[in-house]
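Note that one protein chain of the assembly has been removed; the remaining protein chains are unaltered in position.
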């Protein structure tokens, strides 16, 4: 019964992650109505902010999906608080295509800083949600499986702790360089993708 | 066999819920073609009805997913009538992005009352469908599991009974204040999200 | 192993059905830029062809999903031919939002007959695919489960036989009345939704 509960949450969350990551492609716009003398290749190259935003959001959602599963492989039971915090997390995941689209449209134009703040702010929100969700499950082993690997549990506490500060730094960096802040955001995703030395072999 | 039947319905329904909740983000529009002197942040703030409608529909679909699962955790068998009533419910769920988009576009403009009536009307329809579906399964224990928790069954009857009236009240409120009617709608979602005191620990 | 094979096909097909049915809502367009003196409610009512097309496609995809599952509950093994015919069927399912959108846009305007022909033609194609898929599985019991209910197998042969002709009739009717042809299409979906008297209690 307990397992069935978390399976349900995982399956629904997986659906939301998979759809949100696939909807990102809708932000890659096909140029219409080329002006005389314009080359399609040039117009496509000029859309590089859209590709950077797409890649960053794709990498981040994928990593977050991996981390969501890392957590749930250790969680054995569910309660209303876990459901609620998971819902707050999914709210952030479904929103991601919107700030991604904002950055794709405004990077290099007026308004790029507001766009980058909202983009990085979304990830600050998500990093906070991950900590909330994990603490709901793992503080005093509230909802963990009885056989949960202690090293893996500790590794997640360790890894998540720096998330909000990292994304806050990316948001702050947008006051200096907007492009640099998006690149730092991408770097954070790649950092979280690297296998943790603390939990070798974990997926 | 019986379990396989309801698993199938649940899996398909989960897919529809997950997609409908994720498509809501398509109503958050990236402003294009800012006028001279316009700030992106100002234009985004002026889109607050879109955020309110998004949040309300997100919360409502999420809660409805939770309640759909609460029901199906007690249902052990399926028949054509259950399939049909579940189909009517899914029809309402897939429609939700449309009235959400209407409210996002018209709140604060001419036509906002028609938009709010359709928005709240969709939820009246959904609340009726939930009652239909639950009554099909639970009246005289037609399709319930033999070991279904009686307190949980009673709690669902109790909670659903007030749904249609609550959303009708939200629809009626739109004749006084359109924004208030959307906020009441959001409040109803949050009310249904709160753990029922009658079924502690249930998900 | 055999069961795992068909489970895989069913899960992927379920995903496609669930997404296609949920994407239909994107054809319900929020009116923008009302002219002076225009009422939102009037403009929405004038969109009735979009609602008719939406309802018809929703009902048809839902019924087709039910029938797809009815078939696969009797199929025990898979081979390349089954995969290929299932792929042809899914091609039709993913296409449905396009002719639905055509009818929603053109019903009542020039071009409505071409739209209705394509709309009904899509369902002729789907009805043929259902027959192909079922014959691949069931003729001489090629891929059926050993314990498949013979009455249920016969009922599917019987029900599918009339599908292509029914949808061809709907297509032909579009030369007389375009709206009537869409309504007949909807009636066919409802007919297929009714529980077969031959297989009572089946889902």
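For clarity, chains are labelled A, B and C in written order, and residue numbers in each chain start from 1.
One rule holds for everything that comes next: a residue touches a chain if its C-beta (ideal position, glycine included) is under 8 Å from a C-beta of that chain, and two chains touch if they have at least 3 such contacts.
Computed from a predicted structure; not experimentally measured.
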{"item": "Visible chains in contact with the missing one", "value": "A, C"}
{"item": "Residue, one of C:45, C:91, C:154 or C:190, that touches the chain absent here", "value": "C:91"}
{"item": "Touch with the omitted chain, as defined above, among C:20, C:44, C:59 or C:184", "value": "C:20"}
{"item": "For chain A, residues in touch with the removed chain", "value": "11, 14-15, 17-19, 21-26, 28, 30, 32, 34, 39-41, 44, 55, 58, 62, 65-66, 69, 73, 193, 195, 201, 203"}
{"item": "Interface with the undisplayed chain - residues on chain C", "value": "4-5, 8-9, 11-12, 15-16, 19-20, 23, 26, 78-80, 83-84, 87, 90-91, 94-98, 101-102, 105-106, 110-111, 114-115, 118"}
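In this section, only the chains that are shown with their structure count from here on.
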{"item": "Chain contact topology (line, ring, star, complete or other)", "value": "line"}
{"item": "Copies chain B and chain C - rotation angle from C-alpha fit, nearest 5 degrees", "value": "90"}
{"item": "Classification of the chain A:chain B interface as same or different, half of numbers criterion", "value": "different"}
{"item": "Averaged-CA centre spacing for the pair chain C and chain A, given as whole angstrom", "value": "36"}
{"item": "Computed distance of Cα centres, chain B from chain A, in Å", "value": "26"}
{"item": "Where chain C touches two or more other chains, by residue", "value": "19"}
